[in-house]
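Missing here is one protein chain; the remaining ones are kept as they sit in the complex.
So, chain A:
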Amino acid sequence: MTALVSVRGVHRRFGSGPSTVHALRGVSFDVEAGSMVALVGRSGSGKTTLLNVVGGLDRPDEGSVVVDGDEVTGLGEDGLSRLRREKVSYVFQTFGLIPVLSAAENVGAPLRLARTPAADREKRVALLLELVGLSGHAAQRPGEMSGGQQQRVAIARALAASPRLLIADEPTGQLDAETGRSVMALLRAVVESEGVTALVSTHDPVMMALADRVIRISDGQVDA
């Protein structure tokens, strides 16, 4: 299989002088297309920094990141925006939905940005809401939904524009154990059904069990 994500010798430092924090120290790995990879490590190990660098939300000080053939570290702001619009999507720990828009409108947001025709957009939104089990909640606003339901909407939104890579940082961090497990199962299912590559940071052993591969990171380095 070909690698959708290729990370080579990535370093990321924060601050300067004696207070410099070396968050990533020469991280290198590949992620196969269509696979679900769990990124595991203790708090402060560098998981989130690595996800940010891979997704183009942060720039490494050294090294390179290639996503679906695009050298992420070489892209300008517009290039990164295009990358996020077309190839990479995110699921936040705190859902990140727009409060005044309904679930359906939140899911359709990436499609609006992609200028998808209204009819196609509505069809796709309905399909995704059905996929995440929220067909009956399309008109509800985030404030009217439970945490698990909101995260499902967030996953549906992340899948809306058919990204190549889905990045999720502790997607079950704000959910109870049972809801978290169902969300993880959903993620696994949609990765398979949509053919998406997923890079998920987690502490959850269930998630690790569901992943195709587990990358352990500690002190800014990938464990061998």
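Basically, contacts are C-beta pairs under 8 Å (C-beta built on N, C-alpha and C of every residue); 3 or more make two chains touch, one makes a residue touch a chain; residues count from 1.
The rule we apply is simple: contacts and distances are computed from a predicted model.
According to its UniProt record, what is the protein name of the omitted chain, chosen from "Putative ABC transport system permease protein", "Formate dehydrogenase alpha subunit", "Electron transfer flavoprotein small subunit" or "Germination protein, Ger(X)C family"?
In UniProt, the chain excluded from the picture bears the name "Putative ABC transport system permease protein".
Identify the residue among A:6, A:48 or A:202 that touches the chain left out of the display.
Selected residue, touching the omitted chain: A:48.
For the chain left off this view, which of A:8, A:85 or A:181 is in contact with it?
A:85
Among A:30, A:58 or A:194, which one is in touch with the chain left out?
A:58
For review purposes, identify every residue of chain A that touches the missing chain, sorted by number.
48-49, 51-52, 55, 57-58, 77-78, 81-82, 84-86, 89-90, 92-101, 105, 109-110, 112-115, 118, 142-143, 150, 157, 161, 167, 169
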